[in-house]
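As you look at this complex, bear in mind that one protein chain is not there, while each of the others sits in place.
Entry: chain A
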Amino acid sequence: MTTPAPDPAVPDRAVPDPSWDRLDRRAAVLAAALYTAGPVVGGALLTAYWVAVGTSLGTALAWTVPPSVLAVAVGAGCGEWMWRVTRYHVDTDRLHVHTGVVFRKRLALRRERIRSVDLTADPVLRVLGVATVRVGTGEHAGAEGTVTLWPLRRDAADALRATLLAHAARPVPDAEPADGALARFDPRWIRYAPLSFVPPALGAAAAGGVIQVSEWFGRQDDLFAAVGSWFGLAPVLLVALALLAGLLLVGAVAALALWVETWWNHTLDREADGTLRVRRGLLTTRSISLEESRLRGIELVEPLGVRLAGAARVDAVATGLTTSEEDKSESRTLLPAAPKELADQVAAAVLREPAAPTAAPLAGHPLAARGRRVRWALAPVLAVEAVLVMLGLLLTPVLLHVAWISALVLVPVAVALALDAYRALGHALTGAYLVARSGTVRRSTVALQRRGIVGWTVRQSVFQRRAGLVTVLATTAAGTGAYAVRDAGQADGLALADAAVPDLLRPFLLGADDAPARVTEHQRP
């Protein structure tokens, strides 16, 4: 907005009357009680275990049951209080919400500013037939533009969502009636789930969890002794590898479970009013709406493992999407890792383009960029080797052997990653989009609407200057705020920026007479 934006959430003086809607009382009380019960029962069991070890079971119960019951009752009371203080009402131009357990909040969101209405239901809420509704204006990621209604009956939540997003209903120019499914869930996509850094991370977390729990019960030493005794059974290296494999296996299983929970029954629809809607989740179901007018482009993300399996993920590049704090990255994802051709089709369908801009042929970057990548990749390897060699010379020759063996492995890996990173580099202008690709561990191809570009940042370090390279960043209101064309040739990069947004860069360019023509010339066959 060019003028100072009016506060999206002005405290208003509207007085609640009986016509105002309320939360679901039964669900509020029960859900609040159940949420409290989870940690309370866990803590009570642990306390009871310790008390019972010292005294008797009766004493343990006497010590733990009354406080637990009290805590759950307090939880239920909070739910009841939440129901009492919360009322909401939709009138012709505003959504009014009065709420707040501790601080009284009165919000009035202007309906035409409401950009997202997301529905979430965890297992507790699903059993109770209710959902959490999060309404966002998309103005700021902070709390001001967002209001949460918890819990609402499922049908009331759906109705509210439909009412609040109805203002987006407007005829979209030159668009066929394009409502319907853009992507349907395919359980076979699960094969891409373990191909990431998630399994090792989850495996490590599982090991840490086991150690922590054993400590709570005072059995940590037993655990370490048991694991230590395994090393007597076989050569040390073998046991270590087996342990590692076991952790990875646990991590992989956990990754599969996480994927199923997150992505089960995923559907991506375009509703009649043009709003994109993602629905997914096995236990906790989510419905995420993305108004088409907020879409500024698409990002095709290929993490290394997923890319080697020929798959890609599709993320939306949209303004004001980070309203739900919990899963910032996942709420952007329109399609989980799926076969590349499908990802391209979905990208094209989302953007209403005949062909996906992300699949367009890209102009490569100068060879100097390859040298930079090789140097970046080798520098950390060199640092590690230098430390190993130095310590090896000072302390023990074993480290020298570690040094040359690790160098034999690390140097080719580093060079391979660097060359792959260089191959990834590319840019193009296709119709309405600026397309840029980079990265090897996380290869990202972004297609940014040219009209969504709100400025340019051009960067050049001393080294880049000598190599004739520039990094051009298109700044935008959407997504991460800026998308980079890394290490393009100086003339190519500037010509690209000049051609992408006419007349913006031109007054500041030297030697720019034939610039726009050159961009298309340099496309790779």
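Rule of thumb we're sticking to: a residue touches a chain if its C-beta (ideal position, glycine included) is under 8 Å from a C-beta of that chain, and two chains touch if they have at least 3 such contacts; residues count from 1.
Here is the rule we use: contacts and distances are computed from a predicted model.
Peer 1: From the list "ABC transporter substrate-binding protein", "YdbS-like PH domain-containing protein", "Xanthine dehydrogenase family protein subunit M" or "1,2-phenylacetyl-CoA epoxidase subunit PaaC", give the UniProt name belonging to the chain omitted from this structure.
Peer 2: The missing chain's protein name, per its UniProt entry, is "YdbS-like PH domain-containing protein".
Peer 1: Touching the hidden chain in the complete assembly: which of A:I190, A:A355, A:L400 or A:L504 does that?
Peer 2: Considering the complete complex, A:L504 is the one touching the chain left out.
Peer 1: Using the definition of touch stated at the top, determine which of A:M82, A:A255, A:L268 or A:L494 touches the missing chain.
Peer 2: Hidden-chain contact among the options goes to A:L494.
Peer 1: Could you pull out which residues of chain A are in touch with the chain that's been left out?
Peer 2: 1-5, 319, 452, 454-462, 465, 473, 475-478, 480-482, 490-491, 494-495, 503-505, 507-515
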